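Encoded as structure tokens, the structure appears first; notes follow it.
This view holds just a subset of the chains, kept in their places.
By letter and in written order, the chains are A and B; residue numbering begins at 1 in each of them.
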């Protein structure tokens, strides 16, 4: 079942170590099939060298394994919570890519310092609050998703305009209409986090990019008046 | 038409990701044919893996597409403005290479801290002022070129002696007599920006290289008395 989605999820997973975002087995990719309400996700702790498309695991919204010989990623409840909170999403990537994780560990939002960031993210990428001890003990992975959703709701952020989050003391999640798009966004997130760290090292008091520049770059790639790329 | 120039522009474009200067489809190369007053430039948002020499787009000085099945790079008006302001240029490269972009995002000139820089650039590489909201809204890409030209004029800089600029909150442009030369300069710019950031991290109050050393290194590679390389 969902063979095409398994292939896409497999390819997105394989892109992560190839792009330098993932060490060992850290990180995972999933896609959500809106019709069947089933999620395809990477198996837990399987090495990238050995992984094949048919090893992807299919789970339902309650986290029950519907197909697959492996256990799903231990982060499965986070992915499921995000698909439930944000019904627009078709794919999600989780990594511990180093520069994005450094911002998450430092518990800092990633400000927009330039057009590279503005081409993909319409403003700062938020860092969540830390989970409480109760949230960690009760249902850690699910509550990670809940805290992400809370962050976007409280700050009134559009999940498709800011397709990434930093989870305090943990790592990053990126998403999109498809898992390929989410994987591309994971690559961009790490690159803009690296550039932001370099920028801060040169000038600690640096200003964020002005709103007008954000608007220009974001809308030249997104929405009805976009003119970047081919028709 | 301009088949040789298309091949050169294609090769310069391909050199950018290979040299680690470009992630995804960021960055573009162009060349200008002085006789026909036509520019050859990379198509917009086409992946480097799929790109072929014949995909390069030919446009005239008004930005009209003269040949090519793709839209030209969204930065086309910036390139055209630069060829019009600086008639000596035969090729231009735009990238978001990380260290150069960090200086641009920090809104800092890139000072000459040593002979690696002095071999290619006769002094600091300027960072432009930010574009005003009006300039962004009116004609963003064209005005990026106008602000670059203003920067060189106001500071009385020779565009061939300082073949690069940092655009505030954006990235870098490099140029030269040919697009190959502009691409080589893009590689050098990123390397000297990296070294400058490392130098500042070790010694925030470091002095720039003295003028006499700038003269020596620049003129041993450039001008009538050059003695670097083969005759």
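Throughout what follows, a residue touches a chain if its C-beta (ideal position, glycine included) is under 8 Å from a C-beta of that chain, and two chains touch if they have at least 3 such contacts.
This is a predicted model, so every value here is computed, not measured.
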Given 2 placed chains, full-complex copy number: 4
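Following the convention adopted for this analysis, only the chains that are shown with their structure count from here on.
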Angle of rotation relating chain A to chain B [CA atoms, steps of 5 degrees]: 90
Euclidean distance of C-alpha centroids - chain A vs chain B, Å: 33
In the complex with chain A, residue positions of chain B that touch it: 23-24, 26, 43-46, 70-71, 74, 96, 98-99, 101-108, 130-131, 133, 136-137, 140, 169-171, 197, 200-201
Chain A residues within the chain B interface of the complex: 113-116, 119, 184, 187-188, 191, 194-196, 198-199, 201-203, 206-207, 209-210, 212-213, 216, 220, 227-231
